[in-house]
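Note that this complex is displayed minus one protein chain, with the remaining chains in position.
Coming up: chain A.
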Amino acid sequence: MSGKDRLAIFPSRGAQMLMKARLAGAQKGHGLLKKKADALQVRFRMILSKIIETKTLMGEVMKEAAFSLAEAKFTTGDFNQVVLQNVTKAQIKIRSKKDNVAGVTLPIFESYQDGSDTYELAGLARGGQQLSKLKKNFQSAVKLLVELASLQTSFVTLDEVIKITNRRVNAIEHVIIPRLERTLAYIISELDELEREEFYRLKKIQDKKKIIKDKAEAAKAAMIAAGKDVGDIANLLDEGDEDLLF
C-alpha cells in the first residue's frame, strides 16, 4: 500500500521531537475537524426536514393559487393581455445575505417589494376582489419559492462541504496519523539500535584494554622477578592518566 510508508527522515533525537509534535498536531486537527463535520451534519439534517415541509406546503399553495386564477378569470373575463402588456419591471426583488455555519458561508435569499403595485386598478369594473385575492395568493407562493430556493442552495453547498470535511477527517485518521506513528516507531527503533551498537563498542574496547593491561602486568612481574626492574616510580615525563573506563 503506497503512501502508508513512513516519512523519509534521518533518525535523531531532534527528529523524534519533531515527529512527536507533528503527531500531536495531527490528532488535535482530527478532533477539531470531526467537531466541524458533526456541526455541519446537524445543520444539514435540519435543512433537509425544512425542505420537505416547505415542498409539501408549496404543493398546496400553488394549487390554491392556480384555483384562485380560475376564479378570477371566471369573474373578470380574460385579463391575461392586460397583465402581459403592462409589465415593465419586477415588483418583487431578491436580496442575498450570507449566513455562517461552522465556517461555511451559506447564501440566504430575502424578497422585498420594489415600487408600488402597478395593477392596483385592474379589474376595477369587474372582479376586483377576486383579482386582489389572486395577487395575495401568488405573492405568498413567490415568498415560499424564495425560501425554498435559499434552503436548496444551502443544502447543496453544505453537502459539498460535508463531503470534503469527511474526506479530510478520514485522511487524517487513516493515512496521516498512522504514517507519523510509523515514522516515530522507526526513529525510536533506530535510536535504540544506535545505542546498542555504542554499548557493544564500548564493551569491546573495555575487554581489549583489559587484555593489554593483563599482558603488561605479567611482563612487569617477570622483569621484577628477574631483578631488572624496580617497580612503579613516578616519572615527571609521563603524560596524563590512563583512559578512565568504568
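Note that in this section a contact is a pair of C-beta atoms (placed from the backbone, for glycine too) under 8 Å apart; a residue touches a chain by one contact, two chains touch by 3 or more; residues count from 1.
Heads up, the rule we're going with is that contacts and distances are computed from a predicted model.
Not shown: a single chain whose UniProt protein name, out of "V-type proton ATPase subunit", "chorismate mutase", "F-box/LRR-repeat protein 3" or "Protein TSSC1", is "V-type proton ATPase subunit". Contact with the chain not shown here comes from a single listed residue; of A:70, A:164 or A:188, that residue is A:70. Touching the missing chain, out of A:56, A:86, A:189 or A:206, is residue A:86. Listed residues A:17, A:121 or A:205: the one in touch with the omitted chain is A:121.
Residues of chain A that touch the chain left out of the display are 63, 66-67, 70-71, 73-75, 77, 81-82, 85-88, 120-130.
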